[in-house]
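Structure below; questions to follow.
A protein chain is absent from this complex, but the other protein chains hold their places.
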Amino acid sequence: MQLSREELLSAYTRMRTIREFEERLNVEFQKGTVPGFIHLYSGQEGIAVGICEHLDEDRDYIGSTHRGHGHCIAKGVDVKGMMAEIYAKSTGVCGGKGGSMHIADLDKGMLGANAIVGGAPPLALGAALTAKTLKTGGVSVPFIGDGAANQGTVAEAMNMACVLNLPMVFMFENNGYAEFTAASYATAGSIEARAKAYGMPGTTVAGDDFFAVHEAAREAIDRARNGGGPSVIEATAYRFHGHFSGDPQVYRSAEELKSVREDHDVLNNFRDRVTEAALLDQQELDAIDAEVLTLMDEAVAEAMAAPDPMPEDLFTDVYNTYQ
Amino acid sequence: MQLSREELLSAYTRMRTIREFEERLNVEFQKGTVPGFIHLYSGQEGIAVGICEHLDEDRDYIGSTHRGHGHCIAKGVDVKGMMAEIYAKSTGVCGGKGGSMHIADLDKGMLGANAIVGGAPPLALGAALTAKTLKTGGVSVPFIGDGAANQGTVAEAMNMACVLNLPMVFMFENNGYAEFTAASYATAGSIEARAKAYGMPGTTVAGDDFFAVHEAAREAIDRARNGGGPSVIEATAYRFHGHFSGDPQVYRSAEELKSVREDHDVLNNFRDRVTEAALLDQQELDAIDAEVLTLMDEAVAEAMAAPDPMPEDLFTDVYNTYQ
Amino acid sequence: MPIITYREAINQAMAQEMRRDPLVVVMGEDVAGGSGGSAGGEEAAGGVMGVTQGLATEFGRERVIDTPITESAIMGMGAGAALTGLRPIAELMFADFIGVCFDQIYNQAAKFRYMFGGKAVTPLTIKTLIGAGMGAGPQHSQAIYPWLSSVPGLKVVTPSNPYDAKGLMIQAIRDDDPVIFCEHKSLLAMEGEVPEESYTIDFGKAAKTREGSDLTIVSMSWMVNFCNEAADQLAGEDFSVEVIDLRTTSPIDYETVYESVRKTGRLLVVDEATPICSMASEISSAVAENVFESLDAPIRKVTAPHTPVPAAPMLEALYIPDTAKIAAAVRETLEYEL
Partner (left out) sequence: MPIITYREAINQAMAQEMRRDPLVVVMGEDVAGGSGGSAGGEEAAGGVMGVTQGLATEFGRERVIDTPITESAIMGMGAGAALTGLRPIAELMFADFIGVCFDQIYNQAAKFRYMFGGKAVTPLTIKTLIGAGMGAGPQHSQAIYPWLSSVPGLKVVTPSNPYDAKGLMIQAIRDDDPVIFCEHKSLLAMEGEVPEESYTIDFGKAAKTREGSDLTIVSMSWMVNFCNEAADQLAGEDFSVEVIDLRTTSPIDYETVYESVRKTGRLLVVDEATPICSMASEISSAVAENVFESLDAPIRKVTAPHTPVPAAPMLEALYIPDTAKIAAAVRETLEYEL
């Protein structure tokens, strides 16, 4: 289906924001200013945005992974709050207590990044159950890596979603690797076939093609929203960086690394498509790029300048009642 | 493939032994002489025996379930030792410490009944890995119920077996129920399709037909033994009793209960087949039946007469070293 | 007051809360029971122990949800539903099964509030069967509340009688934090007076089930009943024993324990769990740190041994701390002179 100019601009802005967020973090991390570990989403932007452009902030939920920044931005979590969170500041969306792998924003329908591989799909069942029980029309979308695909929790969630006919889309991102191990080695058979084995529709799309993802997502989300139950989308994805920022990637060939960036850049593909079709022009896209860069400068500067959490924050928020 | 007279007699004896073991236990349990819970295998004998007749005692292993008596007998565990174990006596195969749901006999290649649904398939991976590593030619067979099929551990084990090309046969017994919940409700899609989704061969057989199971098992076990990797057999199975001895089965219709026993009795089917084909005659089968009944009388009498464990047994066998 | 069982008390609590609050749902294996069966499934089995009996009939299968045997999916679905607006009761049939789904409990539900910077509320109740006494063997008999109680963010409830079971279950459902409600399988048939109307019992408020001045026993769940028996027996020997029922092992009502020990000077902690890092260890160490100066004798612990739960009923009986073992430990502690 044809997207409006506004929709195209929105999608591009989101994808570019994710890209620059990650690229900037990578630079800052190498400088040593970022605490903890970070897992970058660069290259996979089309998947998060292709899905989330169909989702509402209030009734639709996503569950995420350790590689969650892109999912968060696509679902509308505040970029500056995210940056501050990664910098472990009190102004972060989780007050600095969660960090990169635990960014959550329930008001935006974001159930949390998750540092446990396969942790989110069972939680996403719950958001779907709430939608079904309260008849909100909401849909729940867990993002799942090719490595996570093998975790028992994911199989359990797929079966449960089918049994209860829950409004869900299981969004698999197959970027070919789980840490340093290839999906071709560790993920037997096919994810699409796994979906079908549970009696769900399953489809595979190219994750570097925003339009393909967006179209598959539309169908799957509409189905879920209209009581048609869960389905699976598998997107081939291209991880530009290592597993974490700083990973030397000895397990990937130079050719692969080159090809991933040169042949499978979803942002380049998008630009080419929309400019060739004369839907948007280079200048307006460049303007977005510039704005996004400015936003990142601000986000990093504000995060670095923001105050640390207070020492007493260590003890708060464990329980609602009872300390 | 055609079975020899000896093989037919062996298979029948094993199946009849399982049946009478369970039926006798059911009677004794109602009398209140048996401690704990028991889950009876009556009706599913053709599956355990159809598989285990192909397995060696020393190099081949099976992993079992809470409904494990039949698997144990089929794999050659001593019937009197099992009875004594269920009666919680010191002469039991586990000295009374395991009970019905934990009968194990590693010398017979029996990795243990298992009171955790989905507990055994990961363990069965290990037996297969040992066989592969030590090149014993051994095969490992976990038994899995239709309810257990959904447990994440089972999906994990199927994927791992494929990734490592382990010599295994995943033997699913679909008796239509997990406790009081029907497989048609709780087990989405198809088990055979799940096998194929991991890239394994999968086949479905009638569990009340010993010959069908035996033939499918031969093929799958040969494949595994010859380096061809894992596969799945799903057998439709017929649970004669409730989930446990004493279950009133309000969830099953009278017609179903009647049909299960009248139309799907693997022992009757077997008798009909071999006598019609004049391979065995009624008398020799009746003689086996009588012998088996005598064995059960002895097993129960000996179990009841056997000594309890000693009080100090409470503290032993926790560690090999260090108390 | 009506006399009902512990099982019925819990059932009543759930039914009353479900009537009161449409956001309360129940999910788990066979919590309705019979879904998809050839009998049509109208007759709910009501849980493997009958604790949810009748709920599916009254509230329908949209609110009393039979699930596949996939505990991670059940616990996660409960946690996710709690995070997004429902107030779920998720059943983990036997607590021993927690090993297949503990991540969803301890890393997910219990940590949301903290790691999301205080912005998440997870009103999840997990109900589960604990403990020995039924000859159910090593994987169906464990008293695992000590390690559950060690998890920040999780509350753990261990009722010892029908009255407490009802009030604590209603509190668990209304509580905005994840709660594990531990039903002791050996207590399900215990009878007691239980008001028909709805009431709550605060978490972290221990009960004094016996008053005394010579020695304090602290316990929880099934064991409280043996402690009471021992205290009654010892009263006949002119020993005045105070029994404190923690009711919840997280939060722990340390203050009531301290106050009692300040009075009696002697402490015995009785715990059905295995000894190492048990609730007995915890309570003992808290007293040894905070009311040391009041102590007139070593702090004794009576617990299960450091072994799995044996299947043989005769060994299981030796495994379980009982009235005789408790009374003996009390006598020894009372005889101790500094």
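For clarity, chains are labelled A, B and C in written order, and residue numbers in each chain start from 1.
In the analysis below, a contact is a pair of C-beta atoms (placed from the backbone, for glycine too) under 8 Å apart; a residue touches a chain by one contact, two chains touch by 3 or more.
This one's a predicted model, so the numbers in the text were calculated from it and none came from an experiment.
Enquirer: I'd like the shown chains that the missing chain touches, ordered by label.
Expert: A, B, C
Enquirer: In the whole complex, not just what's shown, which of C:A15, C:A207 or C:L295 touches the removed chain?
Expert: C:L295
Enquirer: Which of A:G81, A:G96, A:P121 or A:P230 sits in contact with the chain that's absent?
Expert: A:G96
Enquirer: From the list B:G70, B:G112 or B:P167, which touches the chain that is not on show?
Expert: B:G112
Enquirer: Given that one chain is not shown, which residue among C:E17, C:D214, C:E282 or C:E316 touches it?
Expert: C:E282
Enquirer: Spell out the interface residues on subunit C facing the chain that's missing from view.
Expert: 72, 96-107, 110-111, 114-115, 137-139, 146-147, 149-153, 250, 252, 273-274, 276-282, 284-290, 292-293, 295, 297-301, 305-308, 310-311, 338
Enquirer: Over the whole complex, note the residues of subunit B touching the chain we left out.
Expert: Touching the chain left out of view, subunit B contributes residues 61, 63, 92-98, 102, 104-107, 111-112, 114-116, 119, 121-131, 133-134, 140, 152-153, 156-157, 159-160, 163-164, 316-322.
Enquirer: Which residue numbers on subunit A touch the omitted chain?
Expert: Against the left-out chain, subunit A lists 35-37, 88-89, 94, 96-102, 114-119, 147-148, 150-153, 177-187, 250-253, 255-256, 308-309, 311, 313-315, 318.
To be clear about the criterion, only the chains that are shown with their structure count from here on.
Enquirer: Please name the chain that ends up farthest from subunit B once chain centres are defined by their CA atoms averaged.
Expert: A
Enquirer: Using the average of all C-alpha atoms in each chain as its centre, how far is it in Å between subunit A and subunit C?
Expert: 40
Enquirer: With chain centres taken as the means of their Cα atoms, state the distance from subunit A to subunit B in Å.
Expert: 45
Enquirer: Two or more other chains in contact with one residue: find those residues in subunit C.
Expert: If we look for residues of subunit C contacting two or more partner chains, we find 67-68, 70, 72-73.
Enquirer: Using the touch definition from the top, which residues of subunit B touch two or more other chains?
Expert: Residue numbers touching two or more other chains: 150-153, 185-187.
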